[in-house]
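Below is one structure, written out as structure tokens; comments come after it.
Just one protein chain is left out here, and the rest sit where they should.
And then chain A:
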Amino acid sequence: MAFRAGVITFPGSNCDRDMAVALEAVSGEPAIRIWHGDATLPDNLDLLALPGGFSYGDYLRSGAMAAKSPIMRAVVDAAKRGMPVLGVCNGFQVLTESGLLPGALMRNSGQTFVCRTVPLKVENTSSLFTQGFEQGETLRIPVAHHDGNYFADETTLDTLEGEGLVAFRYGEPVNGSRRDIAGILSANGRVLGMMPHPERAISPAAHPSMGGAHGRRLFENVIGALVDA
């Protein structure tokens, strides 16, 4: 059956189109656009993506309002039943605020918005999203965020590390994240939240400073795994 990915748009999302383009480019199938006010998800989705942006103007805390929107109740239910979910940037913030991933994303330690391509070290190669990468290899993927400073208490961090749920680590100081964490997986490995934007690095024609096509491999990994399954 044709691959079906859903991309959720919240008021203030601004990477939803890029996310849809990336999914369509790799899967060859149109991505289904989903509005935050919907209470139910379309049937037979293979993957859900929560895009970057500034949902609800980052009011209260980044991702806090979006995490309580009607569609997120359906997303949380689906994720608990095993639906693969990818949250990028604001999508990662929404995933922590909704409790699907542990920890929180705080203001960058340098106080400034960080917008550049960063080295990203692959730490997990067994999840749907990361299985095509090599342990320890360095990707180059752009970041663009003000609240990307990953925080969790030491016990949670130890659990994440002990269970191999740290997906990516920054290869240089970026935002003050605890243990340089850039992306984490849920306990079942099917929910990935990451601050860097793989959907902005899907074309080999992209300027090398934008990461070239390193981000495309993440989509190839997850779509390949789900289509083969």
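A few remarks follow.
Operating definition for what follows: contacts are C-beta pairs under 8 Å (C-beta built on N, C-alpha and C of every residue); 3 or more make two chains touch, one makes a residue touch a chain; residues count from 1.
To be clear about the criterion, contacts and distances are computed from a predicted model.
Taken from the listed names "Iron uptake system component EfeO", "ATP-binding cassette domain-containing protein", "Peptide ABC transporter ATPase" or "Phosphoribosylformylglycinamidine synthase subunit PurS", the protein name that UniProt assigns to the chain not shown is "Phosphoribosylformylglycinamidine synthase subunit PurS".
Checked against the full complex, the one of A:R17, A:R33, A:R73 or A:R107 touching the unshown chain is A:R107.
Of the candidate positions A:T9, A:S27 or A:T96, contact with the hidden chain is made by A:T96.
Mapped onto chain A, the footprint of the missing chain covers residues 60-61, 64, 68, 96-97, 102-104, 106-111, 149, 151-153, 176.
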